[in-house]
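Yeah, one chain of the complex is gone here, protein chain that is, but the others are all in their spots.
Let's turn to chain A:
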Amino acid sequence: MTTTTTTTVDPFVHPALFYRGARQYLDGTVPFIRQGLAAGEPVAVAVPPQNVELLRAELGEEASEVRFLDMTQAGRNPGRIIPGVLRAFADLHPAGRVRIIGEPIWAGRSATEYPACVQHEALINLAFSGRAVTILCPYDLDGLDPSVITDAEMTHPVIMDGYGLRTSRVYAPERIIQDYNRPLPDPVDAAALGFADGDLGRVRDFVVGHAASMGLSGERLEDLRLIASELAANSLDYGGGSGTVRIWAENGQVVVDVTDAGHILDPLAGRRPADPRQRGSRGLLVTNLLSDLVRIHTNQDGTTVRVYFST
């Protein structure tokens, strides 16, 4: 009797590119793009604007075949990148392999943003498992802290650098998701409002009134009104039926958070594009799509979702 063992290889490929300087950047990314174009694969590049220009110049006419995005805009909130950038492009091309260069972590990302960035990198592995997609993530060895590079080795199964391609020996995305699920620092001076069933209008008025006095206006004020209402409604539906909303100003941003007794168990909550035909909550997805930054701390004792809006 013969036994056949079949090994299933995940078609999703997620290498990190560790580079020093423009030459190594181009050496790592341009062949990746050209191989994709030669194979007829759709290619998207979502990187900071200076690297968009670098690649456009190097690719010449071929650049017209590539979808370019400024990651500092499209991905300023890391929680937006999977639904709004990566899946948005990959889902347009369901047949065959899709190639994307995604650079969500650049020198200048703040300490407040970084935990959301590294969690995003870890969650990509869950979000695209089983999909014929390759996402190459460049990391600037000169501009980024060594601890960022250490984390990148945990969030990427494959590493590409000046020495070639190698398998990461410390790949552990679940550990990164867990390690960066940290309590959020309490604000120094926040206005707070407790809410329960029937209070959503009060929550909206409270947030909009304070945010307007802090300088938020126009459509961004309306976006924040919506998000405050969605987060509070989530507390009523999934967070024990009540919660507390707080608002304060911090480094030129309006910050709002909602705390309740719930526990978010799905690490990809709010990061999957919603099927238009499916009922189901879209509140956290819209929060990710509209906010400049979303930070979440969740465990069995409760959940805080914190959103940042630039004024």
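The rule is simple: a residue touches a chain if its C-beta (ideal position, glycine included) is under 8 Å from a C-beta of that chain, and two chains touch if they have at least 3 such contacts; residues count from 1.
Note that contacts and distances are computed from a predicted model.
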"3-isopropylmalate dehydratase large subunit", "STAS domain-containing protein", "Peptide ABC transporter substrate-binding protein" or "Putative permease" - which is the UniProt name of the missing chain: "STAS domain-containing protein"
Contact residue for the chain not shown (choose from A:V13, A:L26, A:A233 or A:V256): A:A233
Selected from A:E174, A:E222 or A:D266 as touching the chain missing from the view: A:E222
Touching residue (missing chain; options A:A249, A:L289 or A:V307): A:L289
Absent-chain contact - pick from A:R204, A:R246, A:R271 or A:R306: A:R204
Chain not shown, touching residues in chain A: 197-198, 200-201, 204-205, 219, 222-223, 225-226, 229-230, 233, 236-237, 274, 276-277, 279, 281-283, 286, 289-290
